[in-house]
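Just one protein chain is left out here, and the rest sit where they should.
After this line comes chain A, so read on.
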Amino acid sequence: MIKFVLMVNRQGQTRLSRYYQPVELGKRAALEADVVRGCLYRKKEECSFVEYKDFKLVYRHYASLYIVVGITESENELSVYELVHNFVEVLDKYFSRVVSPIMFNMDKVHIILDEMIQNGHVVETNHSRILAPLSALDTLAHS
């Protein structure tokens, strides 16, 4: 199962974090810093899977944003790799450019993430179905 999803920028600051297994607040900062250090300093030729303590990290790099997903041993890494890309595509579809609007619409990004991943497992991967409740919410807000 998926343990957590993190989005960090180049400087290592967390832009979005979502934990599917309870982690104490104090430990979160340390965990994030550690994870980010493991991923940020890898060169371009290195592979996207990192073994960290007793679980694995899958990370992808988009412009100035890094998306890091922590998964347990039993999960298929390539499948999670594709999932991250799917997530970015959905975000792209909703906002026109991925990077900066994300920061300012954190709650919407959370909603999208919740539609895709729930409780550590994948719920839905179809773009239109993921965005359906969000568009419903938008029309509700405008009306």
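Throughout what follows, a residue touches a chain if its C-beta (ideal position, glycine included) is under 8 Å from a C-beta of that chain, and two chains touch if they have at least 3 such contacts; residues count from 1.
The rule is short, and it goes like this: contacts and distances are computed from a predicted model.
Participant: For the complex's missing chain, which UniProt name, "Cytochrome b-245 light chain", "glutathione transferase", "Creatine kinase U-type, mitochondrial" or "AP-1 complex subunit gamma"?
Facilitator: "AP-1 complex subunit gamma"
Participant: Provide the residue numbers of chain A that touch the chain removed from this figure.
Facilitator: That gives, for chain A, the contact residues 14, 16-17, 20, 22, 25, 28-29, 43, 45-51, 76-79, 81-83, 86, 103-108, 110-111, 114, 118-119, 121-126, 128-129, 132-133, 136-137, 140-141.
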